[in-house]
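Here the complex is missing a single protein chain, while all its other protein chains stay put.
As written, the chains take the letters A, B and C, and residue 1 is the first residue of each chain.
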Amino acid sequence: MTDTLARPPAFETQAAVLANDRVNGEYAHLVVACGQAAAAQPGQFYQLACPAPPGEAPFLRRPMSLYRADPAAGRVEFLYKVTGAGTRGLATLRPGEQLGLLGPLGTGFRLDPAARHIIAIGRGAGLATLGPLAEAARAAGIAITAILSARRPELVVSQARFAEQGARVITVTDSQANSGPSHVERLLRGLLAERRCDGFYTCGSARLLRVQQTLAREFSIPGQVALEQQMACGLGMCFCCVRDFNVGGTIIHKRVCWDGPVFDMLEALP
Amino acid sequence: MTDTLARPPAFETQAAVLANDRVNGEYAHLVVACGQAAAAQPGQFYQLACPAPPGEAPFLRRPMSLYRADPAAGRVEFLYKVTGAGTRGLATLRPGEQLGLLGPLGTGFRLDPAARHIIAIGRGAGLATLGPLAEAARAAGIAITAILSARRPELVVSQARFAEQGARVITVTDSQANSGPSHVERLLRGLLAERRCDGFYTCGSARLLRVQQTLAREFSIPGQVALEQQMACGLGMCFCCVRDFNVGGTIIHKRVCWDGPVFDMLEALP
Amino acid sequence: MTDLSVRIGGLTLPNPVMPASGTFAEGLAQAIDLNRLGALVTKTITRELRAGNPLPRVAEVAGGMLNAIGIPSKGVAYFRDVTLPLYRGWSPPLVVSISAPTAEGFAELAAEISLPGVAAIEANISCPNIEEDGRAFAMKPASTAIVVRQLRAATALPLWVKLTPNTGEIAEVAKAAEAEGADALVCANTILAMAIDPHSFKPRLGNLLGGLSGPAIKPIVLRQLYQCARAVRLPIIGCGGIMTALDAVEYLLAGAVAVQIGTATFLDSAAMPNIIDGLDRFCDARGLASVSELTGAIRHEETDEEDLSWLSPPT
Partner (left out) sequence: MTDLSVRIGGLTLPNPVMPASGTFAEGLAQAIDLNRLGALVTKTITRELRAGNPLPRVAEVAGGMLNAIGIPSKGVAYFRDVTLPLYRGWSPPLVVSISAPTAEGFAELAAEISLPGVAAIEANISCPNIEEDGRAFAMKPASTAIVVRQLRAATALPLWVKLTPNTGEIAEVAKAAEAEGADALVCANTILAMAIDPHSFKPRLGNLLGGLSGPAIKPIVLRQLYQCARAVRLPIIGCGGIMTALDAVEYLLAGAVAVQIGTATFLDSAAMPNIIDGLDRFCDARGLASVSELTGAIRHEETDEEDLSWLSPPT
């Protein structure tokens, strides 16, 4: 109850598309003006009413993480991978067109003010979700190491952004054969040895999550993971987005849209 | 049987939009390249797969009369009134885009080679259907008087076209208060007195049809009328487009798409 | 200013628009003012704790969605101690949807949740009746009669009975519910459906079968509501594919007194308030003093039953 009533409002609005450009062969970057709906925290997401691309008709809205928010300017950015009907529809948007959206939704990342150094590890579209941690950590005076994983170097996103905020950035890719879990584990053990980790923040890879869970347990370091699941309502009403979590030894269902999308890393079942 | 097998083929094709411009507040003019499908006769029609305008989804195809055909160039033109979801969708088409169409369909106007002078009377969107008679009559060496009716002068279409082909053009409009059946009847009786009528060709007004039927009976003049009816298949298969006809005293159903859209004027029940 | 209030059995609602069970929870308060709604309707609850169905639980299809959520339920105690107090924070009447595998189970649950703060009970009898080989109660008039009779005996609260569109005899089922004392009908639940991924050859729902909702079902459920409205005098709440105020008007014209909105809220969290505003404007523009004037106002020149070919093949 307190939970519900304590949440800041989510806004149902018609956003105006300001820009929508291809970033690389797979990703596009969308900027919209959406007024009050721009007041979002890192890790929160929006439900986007994707327009119909020719010959297809996405029915449900599509969840998309906040990639960057400028609440003062009423502006929000998304970084999305074009995969199916919905994201193909998103890709047809031109500046000046409208996009129905609902947000910000869900519970985002929490930064422990006592932390001195955190590690953000993401892969693929998960890099978009981690992006806002760059500014948030800096604003909180927390140092950050970003380990960015992708299939190929040109698909690594958010690299410059983390670097600009003074983060140490390590990219690992399949094509360079340094993105496997064992290599990443070595990297992490190195950082842990340097005491550069008071918390893990991750998104986008079950394998990397497992590595971090092992280390989090071994070194008693807290962690948070942003998870994905197919959604319909985005407001905790329909129970289609549940995942299994291990809470104190019992497996329970939690709703990604409402109880997350950011969860305690140790509870998540990859 | 002979009927079926004797019909020239109809082509199912993706036409390329060459132009699509507003003609006035209500009508737009669409030009498409559609190859072999352009070999159409006056009075025939096409089934157009109208794209979805924002927020609407026309399901069935929309029948649209041939407005002008250039078989040699593989080009066809339509003149359409924007009324509902389908025509609103048509109006969104931009040059270079595709439009699915099937045609030419139905049986068109027949010109009696023995005729010397015919009268084409149309109203509203019916003027589009009559348009191709301008060139056809001239090519057959038949003189033509066109009586074009509309609500307001600026909504009269095809006027210049008939004039260019040497037709005598009379426009009547509601705003000029000269479009009523009695005024048109006076006009027609005048033309009949001058022996300027070996046949009536009409489309778009039940009231004007009735006037012509009376005169056609009185003066034993043949006539043809192009009729409209909601369609699904356009190929005589579904029987949704039937209308009542009086054939030798019996009321029977005929399919507008297959048995028409051009019918013997005296059989039509306005 | 149209009078938007409607009477449903003993209950008066401020307006005829409410959520459909399973498509609403308190989370919607994050996006809209719940006090604007005609009523609040809970997700179906059961006595047992239930986990719900395997994933994926939803799939998109043409003009709608399939869902096989199952009924994840935290049981009666949770409802009484957590859900009910929570909803006291809002003004619209609270309607509690319940389900059970036997008529006795239904009755016991109805009795248990007949608590202050509960304005009406909605019996979701589209659930499998273990005494009838798993066939849903609402598939047959006889099984409907049995469960409604027991429910009626178990609670003094207004009793709404939610029908299934999967039966071939919905009007007879409606009559059975009326005869056994239901106060209102909800027409209807989702239509049983499935989808297969042609690439993986696998069903697109973890549960294989699921319920179709959204615009695709509107013409079907509208027909069923019309058939029910001609068969009974009970107030009927229309539910199925309503996305806009005009869709709601269609249901009212066919004979509904109120409407429930499900899938539409997933596509636009403000769907319900928008429909309420739209109904208001619709009535205003037509000079209707009350929205209830729309109920059953379809204009159909009655012809011979035979010409009308009531149950006849449309094709």
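Here is the rule we go by: contacts are C-beta pairs under 8 Å (C-beta built on N, C-alpha and C of every residue); 3 or more make two chains touch, one makes a residue touch a chain.
In this text, all values refer to a predicted model and were calculated from it rather than measured experimentally.
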{"item": "In the full complex, displayed partners of the excluded chain", "value": "B, C"}
{"item": "Hidden-chain contact residue, picked from the options B:A15, B:L102, B:V172 or B:L191", "value": "B:L102"}
{"item": "From C:L55, C:A179, C:L208 or C:A231, residue that would touch the chain that is not displayed", "value": "C:L208"}
{"item": "Hidden partner chain, residues of chain B it touches", "value": "1, 4-5, 7, 9-12, 49, 57-61, 100, 102, 105, 229-230, 232-240, 242, 253, 258"}
{"item": "Chain C, residues in touch with the chain not shown (by the definition above)", "value": "22, 44, 53, 61-64, 66-71, 99, 124, 126-128, 133-136, 139, 164, 166-169, 189-196, 198, 200-203, 205, 207-212, 214-220, 222-223, 226, 241, 246, 249-250, 253-254, 282, 297-300, 308-315"}
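In the analysis below, only the chains that are shown with their structure count from here on.
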{"item": "Most central chain, judged by mean C-alpha position against the global CA mean", "value": "C"}
{"item": "Pair of chains whose C-beta contact count is the highest in the structure", "value": "A-C"}
{"item": "Centroid distance [mean C-alpha coordinates] between chain C and chain B, Å", "value": "49"}
{"item": "CA centroid of chain A to CA centroid of chain C, Å", "value": "36"}
{"item": "Intercentroid distance (Cα basis), chain B paired with chain A, Å", "value": "58"}
{"item": "Per-residue multi-chain contacts in chain A, two or more chains", "value": "57"}
